[in-house]
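One protein chain omitted, others in place.
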Amino acid sequence: MSSVYGKNIIVSIFGQSHSNAIGVTIDGLPSGQKIDLNALSSFLARRAPGNSEFTTKRKEPDQPEFLSGLLNGMTCGAPLAAIIRNTDTRSGDYSELRDIPRPSHADYAAEMKYRGTQDVSGGGHFSGRLTAPLCIAGGICLQLLSQKGIDIAAHISAIAGIRDTPFDPVHVNRSVFMMLQSKPFPVIDDTSALNMQNEIRKASQSGDSVGGVIECAVLGLSAGIGDPMFDGMENRISHAVFGIPAIKGIEFGNGFFGASIPGSKNNDPYYIDNKAVRTKTNNHGGILGGITTGMPLIFRVAVKPTPSITLRQDSVSLSRMENVTLSIKGRHDPCIVPRAVPCIEAACAIAVYDALLDSND
Amino acid sequence: MSSVYGKNIIVSIFGQSHSNAIGVTIDGLPSGQKIDLNALSSFLARRAPGNSEFTTKRKEPDQPEFLSGLLNGMTCGAPLAAIIRNTDTRSGDYSELRDIPRPSHADYAAEMKYRGTQDVSGGGHFSGRLTAPLCIAGGICLQLLSQKGIDIAAHISAIAGIRDTPFDPVHVNRSVFMMLQSKPFPVIDDTSALNMQNEIRKASQSGDSVGGVIECAVLGLSAGIGDPMFDGMENRISHAVFGIPAIKGIEFGNGFFGASIPGSKNNDPYYIDNKAVRTKTNNHGGILGGITTGMPLIFRVAVKPTPSITLRQDSVSLSRMENVTLSIKGRHDPCIVPRAVPCIEAACAIAVYDALLDSND
Amino acid sequence: MSSVYGKNIIVSIFGQSHSNAIGVTIDGLPSGQKIDLNALSSFLARRAPGNSEFTTKRKEPDQPEFLSGLLNGMTCGAPLAAIIRNTDTRSGDYSELRDIPRPSHADYAAEMKYRGTQDVSGGGHFSGRLTAPLCIAGGICLQLLSQKGIDIAAHISAIAGIRDTPFDPVHVNRSVFMMLQSKPFPVIDDTSALNMQNEIRKASQSGDSVGGVIECAVLGLSAGIGDPMFDGMENRISHAVFGIPAIKGIEFGNGFFGASIPGSKNNDPYYIDNKAVRTKTNNHGGILGGITTGMPLIFRVAVKPTPSITLRQDSVSLSRMENVTLSIKGRHDPCIVPRAVPCIEAACAIAVYDALLDSND
Partner (left out) sequence: MSSVYGKNIIVSIFGQSHSNAIGVTIDGLPSGQKIDLNALSSFLARRAPGNSEFTTKRKEPDQPEFLSGLLNGMTCGAPLAAIIRNTDTRSGDYSELRDIPRPSHADYAAEMKYRGTQDVSGGGHFSGRLTAPLCIAGGICLQLLSQKGIDIAAHISAIAGIRDTPFDPVHVNRSVFMMLQSKPFPVIDDTSALNMQNEIRKASQSGDSVGGVIECAVLGLSAGIGDPMFDGMENRISHAVFGIPAIKGIEFGNGFFGASIPGSKNNDPYYIDNKAVRTKTNNHGGILGGITTGMPLIFRVAVKPTPSITLRQDSVSLSRMENVTLSIKGRHDPCIVPRAVPCIEAACAIAVYDALLDSND
């Protein structure tokens, strides 16, 4: 059940970097929902490579073909399936990839699991390319959520330790969302953006890479969504988000920082605001007991630095069981954080939409 | 599906703080596995309150009664069920609890979800008391894992910002585990422990509370366990761990820190160590591509400060829709981090054991 | 995942015939639903043994204790758990039961699966006694369905080849349901009932047993419930119903008979009846394409004759691997069909209610 997510909608992702196609099926989408394919293309373009100097120069048009599930631009109740053809051919010799695992890639773990039968070319099913079908599913969920007044946006919260202004957890609003989604490099504070880009450039020039943090917010969720214990919003979102390669941490609201301050500072007092119940602060990130409170849902994820670096690294030959050095060739993103931003929105949207379908009783 | 976890074993937790009993069923346990009930009691005792000056004085013997699934001390293939009687009676007037939500408790979210029908006394199904059946299930999984050479231990990594020595991610071993499990206050560095306890005492005396960080390690996992994308070890463990109240963040390996350093520093080079493949560092926390690498699996979780503080707080009356102040009475743990340590081990054990049962093909 | 059923509600059944208790948890019940415990007791009494000369004389009071999930007679959103204590003690010598499998009982299959570790006393987890917790869950679902205008009833359609008048598939109504539920031996045609009882008596006197067929109908389902392919009403109901021991077949609407007649006779023409669409006949049993049509949902199940007979039978000694003869002692129902009637209603109710919760979008 490795690449399947969800209870009310079942998202099933398939494909390898160099297989004939990659794609996704979504079972359980309510019928009669309008899907704007142009808006979906724009969303997918935010994830696509080749957008800027900071991403790999590979060209992937990534236009999905919809095989089923849509009729006259609306969901028709049948499972939706969409694929993206892989244009890279599986050529060349990949025997070295099997033998010498790249540090901090999935190569070694996959070899131990699949014992030589896995598809290693281009990273196989572990390739970041598999986030494209994730973004198809997530892009659709984003639209369905938006039709219900629920919006999701993320920004680069940090790269290489350079921090952006965080979302205001109480007052974050849709004009901030729109501003971010209009930027090719989605950062709130433009000066931070320049400093981050500088760090990426430096890493790139030295054959190295950098990671970062992405912050994501959900607006418009009413209170009462999610369930106690294992189906809380934190469980659901983290379960989905760790499906994106390179994510190594997640925190909600005040997260790890909240663990260092006293309860009197971390607790969020309630007050009546224009006949509605709100909290004065939002250290809880919009979730208590796994259930939404109606405040903005906010979380951050840690994205590790791209493991593909051109600097020489130590590794081993699995066939000869001896130490070797390895130098990874080819063009790789020195920082995948910008392209991971829409992926986080997508994973979050799938989790939130699936939770929302639970809440009709 | 809120309080149900797992695929190969199905853990289903039930009960409210003041219902007749709390308990758990575990479906799918392999038959013929020996369960040491004394060892299980000792494990549960680590979670129980009243162990020290730092926990609530309430006495909960928390001795589980096994209703089914065991025969002559062994699993018999039938679902295992165990309950713990609640001795606290549901007395007194809880109408205020429904009306005035305690800041950063689940009260308000639950009220919005269940509209007055939920059981509020003692926190109902949201009570930390529900971690007792979680620890029954987890304690059983810990034993079953241990029989396969897999051990799990956690320690208090920080309280109120005071840090313990972290696990050595490469060399952490079972003697450290045993040392920790023998301590009522499981911290590696005894000086840190004293400082942490000081912070708890200060918080307690001022009617406040403190949170902290727990670090957990799994030893003995062979490489190749877990699955790509949504059934990776990070997905599985986080899905389980967020089932524990007060957890607001999780990070694996280098986690958020790893996001701030370059790839050349975060990557873990491989080498041959006594005919085995290992990594020199373990920034990946034993997981790559969702799959174990055979290195220690390491993660940390953020535990927010106990929301129940006696200091006066702002809240609202939901019935009158007006601002009020609230002062929580009764005895509460000024810091639940020590008691959460075995809960984290339990949740981790359930997730790891469930993943392991996938890996038989 | 053997004893767990459902998607929107998760029913988890536990216990062995002679374990401390048997019971059930139900996760996901909507909160605020009134449960009438007296009505539930009456429903459970219909399954209980000792009601008539045709059932075993064992006394099982089978009064469930509710451990959680209810507050002031209503569901409270937390998982509901209920247990029934086993008063039979696990005494005596069961070594023969392990060694000499009873023909057409689960003994041999269980021994091959669990290799001696299973609980054999009283049939263990395979005992018909486990239908008591099924009936608790089902009885609750029956009440929740009834509150939505959906009612379920079953009758003995045949015993030992003696047939009852079948339900009129088009005009079956609630007065028939009430008449059946008032009878200790639920048969429409009283003459058939006498003939059936005669057959049971004859079988009992000769140390033999008889089986039969149960027909079940669901009234009040609107059109459009259920899903195509694997989540159709036939899939869901059969998945649940085969959870009852001794069921060996199920057919919907015209079932096997429909397979022998031409399409022109089996097709159900539509017509307008008082501004509603109905079918003139109901050979489809209220389900087309897995989805309800609004006509009565009707199915029949085959119940095999009780395998426990006192007549001498051939079997084998598994330890000595030689042929032996076996004579089963103790009191057993010569026919379990009457007691299986509420069990079929229960399993059907669980499946239908779970499907209904899907249909809120």
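Labels for the chains are A, B and C, by order of writing; each one numbers its residues from 1.
We adopt the following convention: contacts are C-beta pairs under 8 Å (C-beta built on N, C-alpha and C of every residue); 3 or more make two chains touch, one makes a residue touch a chain.
From a predicted model like this one, the values you see are computed outputs, not experimental measurements.
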**Message:** Just to verify: which one of C:P166, C:G220 or C:G258 makes contact with the chain not shown?
**Reply:** C:G258
**Request:** Have a look at A:V4, A:V170 or A:I272 and name the one touching the chain we're not showing.
**Result:** A:V4
**Request:** Identify the residues of subunit C touching the omitted chain, counting contacts across the whole complex.
**Result:** 1-5, 7, 13, 101, 103-106, 108-110, 112-113, 125-126, 130, 158, 160-161, 203, 208-213, 222-232, 234-235, 238-240, 242-243, 245, 247-256, 258-264, 266-272, 275, 277, 279-280, 283-285, 287-294, 302-309, 311, 313-316, 318, 321-323
**Request:** May I ask you to list the residues on subunit A that touch the chain which is not drawn?
**Result:** 1-4, 7-8, 10, 12-16, 19-23, 25, 27-28, 31-32, 65-69, 71, 74-81, 83, 110, 113-119, 124-125
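Simple rule for what comes next: only the chains that are shown with their structure count from here on.
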**Message:** Can you report the angle of the rotation that maps subunit A onto subunit B, using C-alpha atoms only, to the nearest 5 degrees?
**Reply:** 180
**Message:** For subunit A versus subunit C, what separation do you get between their C-alpha means, in angstrom?
**Reply:** 46
**Prompt:** At what distance in angstrom does the C-alpha mean of subunit B lie from that of subunit A?
**Reply:** 26
**Message:** Could you work out how far the Cα centre of subunit B sits from that of subunit C, in whole Å?
**Reply:** 39
**Item:** Junction residues of subunit C - those touching two or more other chains
**Value:** 7, 78
